[in-house]
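Only a single protein chain was left out; the remaining protein chains are all shown in position.
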Amino acid sequence: MVLSLTLISLGASAALGFVYELTKEPIEMTLLNKKLDAIKQVVPEFTNNPNDDMFRLPTGDGDSLEVYPARNGDKVVGYAVQSYTNNGFSGYISFMVGFTPDGTIYNVSVLEQKETPGLGTKMVPEGTPEKPEFKDQFMGKNPADFTLKVKKDGGQVDAITAATISSRAFCDGVQRAYNTFEKGDLK
Amino acid sequence: MEYIILIISAIFVNNIVLMQYLGVCPFLGVSNKVSTSVGMSGAVMFVMVLATMVTYLIYTYILVPLGLGFMQTIAYILVIAALVQMVEIILKKISRPLYQALGIFLPLITTNCAVLGVAILVIKKNFNLVEGIVYGAATAVGFGLALVILAGIREQLELVDVPSGMKGAPIALVTAGILALAFMGFAGLV
Partner (left out) sequence: MNQLQNFTKGFLKENPILVMILGTCPTLATTSSMINGLGMGIATTFVLLGSNTVISMMKNVIPDKVRIPAFIVVIATFVTIVDLVMQAYVPSLYETLGIFIPLIVVNCIVLGRAEAFASKNTVWSSVVDGAGMGLGFTAALGVLGAIREILGSGSIAGLKFISGDGILVFVLAPGAFLALGYLIAVVNKINKA
């Protein structure tokens, strides 16, 4: 009885180990490409592989974030910081926040979110001049003189209508990225 | 303070059944009587808290150090199955009436996606052991709350004229939908 169960478990583990080895590389590739795509969206054009030059910086409240420097030739053109917040309406949201070397936000890309469709999810798309979206207002702003809080909380950010919590969470994520960036003295 | 937010969020704002779609099968299956619902909720809470604890420890101190993260599903479900067996045996010894009352629903806790779901979520949300246990207990309370409320409503529905096509699962689901709509009102509480 125990023998048969053990045999089945061993067989199962062997099969799984095999499939795991088989899929390990494609999975790593997929994750890497996802990251590179996100970085491409938030910093100016670069010629290096930001993933190779990745380093971690502390956030100041016990955690650390991954920072990806983007270089064009020898010059650093931007830093992509992978940030997050736990204050989303449905919890965890992760972002890729791109700064130019002087700390100005170039763009923000939402990586993972489970916000309410039609409300919190409005933080994801990028708008056009004719039809602006929520995150457009962050582009080109420097958190040194642009308060990353919703207007309701005394800041300068226009929240998404009826999605204040999601908007606050977005600000929290960007702020965390900026704090880390600042502490790292990268300017 | 953070724990209070965690608890309120798990019970009301992100109710495991009505918002996260976990634990719906027993939710529909056991909710025709309030008394069974209460018993079921207690059993689920017990298993959920234990399972969260044991699976967390196994994942953090055995699977990950050995690079066996991909064995998470197998390991977890085996742990849960074993725990449920244990609960069955213990319950049989210390409270035969409750054991009888729960009947087939006790072994069915193994396939309660809420139990496995919570165990996986604790890792996904990067909780530590204490947060995980609190989350597990609060989630079980939320499960129990939704279950007992639905049971109360369904006991009333027994006394009215439900169209034949809607009897049973359909009317229970529609009621659950309205209940979920009501729970959406908790959004923004935390």
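To keep things simple, chains are lettered A and B as they appear, and every chain counts its residues starting from 1.
Quick note on the criterion: a contact is a pair of C-beta atoms (placed from the backbone, for glycine too) under 8 Å apart; a residue touches a chain by one contact, two chains touch by 3 or more.
Just so we're clear, the structure is a prediction, and the values are computed from it rather than from any experiment.
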{"item": "Option touching the unshown chain, where A:23, A:51 or A:142 are the choices", "value": "A:23"}
{"item": "Option touching the unshown chain, where B:4, B:86 or B:181 are the choices", "value": "B:181"}
{"item": "Missing-chain contacts mapped onto chain A", "value": "1, 4-5, 8-9, 12, 15-16, 19-20, 23, 26-27, 30-31, 34, 112, 116-118"}
{"item": "Chain B residues that touch the omitted chain in the full complex", "value": "18-25, 28, 70-74, 77-78, 81, 110-113, 116-117, 120-121, 124, 165-166, 169-174, 176-178, 180-181, 184"}
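Basically, only the chains that are shown with their structure count from here on.
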{"item": "In the complex, chain B residues that touch chain A", "value": "14, 70-71, 74, 125, 187-188"}
{"item": "Touch list for chain A against partner chain B, complex", "value": "12-13, 16, 20, 89-92, 164-165"}
